[in-house]
Structures are given as structure tokens and as C-alpha cells.
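Below is one structure; the comments refer to it alone.
Every protein chain but one is kept in place in this view of the complex.
Right, chain A next:
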Amino acid sequence: MHVLVATDGSRESLTAARELQRLADPDRIDEVTVVAVVSPLAAVPFANDLGRPRDPAPPGPGGLSFRQEAEDAVAVVAEQLARWGPPVRRQVRSGSAAAEIVRAAEELSADLVVLASGGRGLSETVLLGSTAARVQHSAPCAVLVVRPPGPRRPGR
């Protein structure tokens, strides 16, 4: 079984990856792909709150970049999953978050998508729906939406 773990650079997304490790049997998972989506037209295309990975890539010309932020976030989540068992791949895509996660799941023939829940406030649910809601609406496979316990921002 192929699992896709999505990260938006938030701590909640790292919690979601840990939750996958807690819930799933690594022997039954053939492969994990960690995916991040950069949205080039957004005000902040990608923001990484997860810090640098232990094994950071050398910064490219012109300093760091949004893509670099996404690659760092993917690397941190991949490191979290590294010693779990299944091989871990990484992918950074660009476009609209929900659409690209669904597309990645289709391309990789994923059997499960893991992501953190969005907010639960009025604006998220009424106006547009969170990324998680949109992914579970159109994903080709099962979706694990992890809701972090406690206050909205654990660790802050």
C-alpha cells in the first residue's frame, strides 16, 4: 500500500505524520511519499514552520526561496518517517494545494492520503472549506484527516 503524506509546513502536518506511524502497520506499507504544494500566486506561496532538516540542501543562488521552504518542510517530515520502515520519497509540486494533492494521489496510485485538518472556524467551513475538506471530497482513495488535540496551535 502506498501512502501519501501531505505537508503545508505547519506543525499540525508533522503531527499528522506521527499519527500515521501510531495508527498504521509499517510492514503493510510499501512506500510513503511526502508531498508539499507551493502556490505561486498566493501571498505566501509556502511557509515552513518546521525548521531546517538535519541534512539541509545547500541554498541555491540568490538565497532561500519558497520552493526551498517547501523542500525543507518535506525533508523534515521525511526524516520523521525515515526509520519507520517503508521507503520514503519526497515531492514538491506547485499549484492549488487541494487539487495538487489529489493529482499526486492519482499519479502515485496512492491508497491513503494523510493530512492535517484545516481550521474549524466560520471562515474555513462556510466560505471555502479547508484543504482537507476539499481533498477528502475528491481524492481517489481513503483520506486520513488528523485533528491535533488541544488548543489550535500546540507548541505555541
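Everything that follows uses one rule, which is that a contact is a pair of C-beta atoms (placed from the backbone, for glycine too) under 8 Å apart; a residue touches a chain by one contact, two chains touch by 3 or more; residues count from 1.
FYI, contacts and distances are computed from a predicted model.
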Problem set entry | Listed names "TldD/PmbA family protein", "ATP synthase subunit a", "APC family permease" or "Cytochrome c-type biogenesis protein CcmE", with the criterion being the UniProt name of the chain not displayed | "APC family permease"
For this session: Please give every residue of chain A in contact with the chain that is not shown.
Result: 8-10, 33, 38-45, 47, 52, 55, 61-69, 89-97, 107-108, 118-121, 123-124, 127-128, 130, 152-153
